[in-house]
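As structure tokens, the structure follows; a few thoughts come after it.
All protein chains of the complex are present and in place, except for one that has been dropped.
Up next is chain A:
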Amino acid sequence: MYYQPDIETMPAEQLRELQLERMKQSVRHAYDNVAFYQQSFKDAGVTPDDLNSLEDLQKFPFVIKQNMRDAYPFGLFAVPQKDVARIHASSGTTGQATVVGHTKNDLANWGDCFARGIAMVGGDENSTIQVSYGYGLFTGGLGAHAGGEAMGCSVIPTSSGNTKRQVQMMKDCGTDILACTPSYALLIADTAIEMGYDPATEFKISGGIFGAEPASDNMREEIASKLGIQYCDVYGLSEIMGPGVAMECAERSGLHVAEDHFYCEILNPETLQPVPDGEWGELVITTLTRECCPLVRYRTRDVTRIISEPCACGRTHRKIDQLRGRTDDMLIIRGVNVFPSQIEQVITGFPEIATHYQIILTTRGPLDHVELQVETVPDFPIDEVRKIEDLKKRLGVELKSNLQVSVEVKIVEPKTIARSEGKAKRVIDLREGK
């Protein structure tokens, strides 16, 4: 079931034509109304007239987060203030906050994008959606809310917090779909269980739309089984719109990008050249319909890949894979891109291994050497050397097959891997010339 069948199943050829037509309009709109683009296009020696095919976009300069910070608050707005219907802002935890404006049409399109995900988890106008994302400057709450309204659902705007009341509303109001962050979904599920319910069998809920923070496969499975739901991963970022840029259908093998509103490129983060479909790289997004804050080639720093194979669900919009991390986290080991998140994923598959780990990179002769330091869980039988050696070997084989890079596993004492209160220091790069 689709929310906008004509658009979501549009033949690929026709979709590319639509993208090009909209891209031309959007790039011109940005250029005509935003001084930043006039300057950056001039510096790159291009004008909107140079855009005659989707590939031509590669000639255009990028926009990075710093450009948005520098433009604070309204420097990248392309419409007069009377047309700005709403303003959202990023948290600014990594620097100056960024402000993004939305026109009435922008908000309507946003609602449509998110509503497609509601249909992906089986929702329709008869559904009740509970929005437990925070409401406010953060785009999660109001984005999901707009999706629910666009679909014609009954929307329960619980926002985040007061978890026991969330559970009570979910039960008493017969919530069909929950939208929130994965960590909050897990807390809601656990709270329901603590309150003596089995939400998987006793609650009506059948779908969940979760995003805005990373979640491991194990965590997704745990949420899905505890709540008894289909899990839909939603991608979005406040600079571009908010949740709904891409959403995961029931096939669970990638997130369909709303390609009628966004054009995605995947670039090698080192060379900034496009990589073939299927290869991992940095996601770069060009907005096609945004009126207030059109973005041309925004570097998201998120790492994913394009899945261009047709999807069994019938939607023709190409998918992106679950995010693998941020380009800032990426390691290049013997020419292979490796993300700490991949290593973490392998480790979580070994119940004998504790979650603390550290990656030590060194140079041995001409080659990079990777040592992964891990600890056994406290109840692992450490008295038998054979069992420890066997664990090391199995972990090494699994890492090699997942990363395509040999990793020397070293089991260490708990004191070796420093515990930290904030973000753990997972990678120690001692390579020469790094």
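Brief remarks on what is shown
Keep this in mind: a contact is a pair of C-beta atoms (placed from the backbone, for glycine too) under 8 Å apart; a residue touches a chain by one contact, two chains touch by 3 or more; residues count from 1.
The rule is short, and it goes like this: contacts and distances are computed from a predicted model.
When the listed names "ATP synthase subunit delta", "FtsX-like permease family protein", "Amino acid-binding protein" or "Tripartite tricarboxylate transporter TctB family protein" are checked against UniProt, the chain not shown comes out as "Amino acid-binding protein".
Shown as candidates are A:C313, A:I388 or A:V405; the residue that touches the absent chain is A:I388. Chain A residues in contact with the hidden partner, per the touch definition given at the top, are 375-376, 378-379, 381-386, 388-389, 410-416.
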